[in-house]
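The complex appears here without one of its protein chains, the remainder shown in place.
After this line comes chain A, so read on.
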Amino acid sequence: MNARLQKLIADAKAAWQAEQASGRVRIRVTLDTSSIARGAEETLARLRDAAASRKIDADVGITGSWGFCWMEPCVSVRSAAGTHAVLYGNVTPDRVDELIDAIAAGRDLPSLALGVIEGNATPDIPLLEDHPFMKGQVRRLMANLGRTDPENIDHYLAHGGYEGFGKALEMDAEAIVKEVLDSGLGGRGGGGFPTGRKWDFLRNATASPRYLICNADEGDPGAWVNRILMEGDPHLIIEGMLIAALASHADEGYIYIRYEYPLAFERMKKAVAQAYEKGLLGKDILGTGKNFELIVFLGAGAYVCGEETGLINSIDGYRGMPRIKPPFPAQAGLWNKPTNVNNVESYANAPLILRNGAQWWSSVSDAKEKGTKMFTFSGHVKQAGCIEIPFGPKVRTLLEQYAGGLSGDLPLKGFQPGGPLSGVLPASDIDLTLTLDPYRERGMFLGSGGVVFFDQSACIVDLCLFFLGFCEDESCGRCTTCHGGTQRAVEILRRIAAGGGRDADLDNFEKLIGTLVWSNCLHGQFAMTSIKTSLKTFRDEYVEHIVDKVCRAGVCKGLMPGRWARRAAPQPAAAAAD
């Protein structure tokens, strides 16, 4: 391996070992957007103050997410001897004293413990890996999360970081592409297109300079897997882009982060600055003569900028309107030069593939899709969080095991696999696997990982109104089919919800479905998916709204509440109509 890289890694490992053997109690607080929303900054400050005022020799620091988002702030405590470490959840600021008391007395605090993360289980606290939320998960992308400080490049280097890049430095571009192709890595941004093939397109491009773009726009409401990675292990993404740059002879890269993720933006910027400092980015990288510049770019609030050509226009400085393809970005992308766009999670897998080999990487999953995938889940669930699992499990597993089941006492009505364009499915499809094909076959798609579950208190007309309203607001306005069509669909849905549904409305929807497919980009082409899929499986409910003027969930205010209407709902206590 490159001698300079070897030294960076050796130094980082030595520093890590010294830190481990310091004989101090080590306290690590998950500090990310989810935990901050639950008071983690104050928890951190109070832990620091309390440790100081009570003269506990503790090293208090930060780390990324364990995925237990609903139980943030999570705090891990490692004994001074370094033989025993426990992860705690729900360490809200008011519980800090309790935890500090336990630390001062040299005992655990079983009431808040999630599990033992180093050493043996105790009579009161089982191993974290035996926690139902952790079982079945395989943490590769998330391996450092909860363990290293995302703002410290040495922590990354001490845990196999930049080793994949080191290997790639000794390979030619074609061999790197082949390794990624062999792994079977498919794009994680929703399409599943083989990442290696995209890199090969760019490798074979003739013009220069060439650009790499990391799509960190993550606009699907209910998806936050990219945020978890950027906030928890930003160097994984930088290393992935460096490998892609070697594979495709790219000169410059952009990481395009949505405006709603200010912490991810700060962390990525910090990580890029550290990589420059260590000579891993910029000119003559590690003395190899290779160059790669990396720029962290902040979006400004537009869902269509997640569409790759909208994103390119956005960096260009124009309105972020998707372009007409062809030409494709690999031919004429950023500044009309060859460009490759990949999702955060796609790039983040490259270091793992290069470090451990394609065979190791792909063998984790029996499904056609290879490797692991991160998912977040929310809605009417007990536990909104983030997991990483090998491709293949059922939606049911996600709901029952990881999301802890439904939060209320009503039965499941359905779910949305991934984002407002992906469509909605009924509870009877709960045994579909979280892989690409089942959704493709239904004219929808799996999406980028944000699954939303809803129970019978949700109204299908209201849900579609939300999804179509989102598509209308976020339409870039180029195509009449898309901006006019979504507007029309919203008008009809509003009218139905207000009690003015007409017999012709379902036909009107069919017409719109047939029209929007002629839109320029996937935004318009898939805008009607939630109506299209729900007309198949929830047709009765539309008919009830239109003909009987009943909203079974009691959500639509212009209609009589039906059988699932919650008693607390502010509707008149009308007799249930079904």
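By definition in this document, a residue touches a chain if its C-beta (ideal position, glycine included) is under 8 Å from a C-beta of that chain, and two chains touch if they have at least 3 such contacts; residues count from 1.
The working rule: contacts and distances are computed from a predicted model.
> Can you tell which of "Amino acid ABC transporter ATP-binding protein", "Lactate utilization protein C", "D-methionine transport system permease protein MetI" or "NAD(P)H-dependent oxidoreductase subunit E" UniProt lists for the chain that's not drawn?
"NAD(P)H-dependent oxidoreductase subunit E"
> Touching the left-out chain: which of A:Cys69, A:Ile237, A:Ala271 or A:Ile285?
Hidden-chain contact among the options goes to A:Cys69.
> Hey, which of A:Arg227, A:Lys278, A:Arg323 or A:Arg488 is the one touching the hidden chain?
A:Arg227
> Please pick, from A:Ala80, A:Leu127, A:Leu298 or A:Leu522, the residue that touches the omitted chain in the full complex.
Per the contact definition at the top, the residue touching the missing chain is A:Leu298.
> Considering the whole complex, not just the chains shown, which residues of chain A touch the missing one?
33-34, 36-38, 69-70, 72, 218-219, 221-224, 227-228, 254, 259-262, 295, 297-303, 314-321, 334-335, 376, 378-380, 383-385, 416, 420, 452, 454, 457-458, 463, 466, 470, 476
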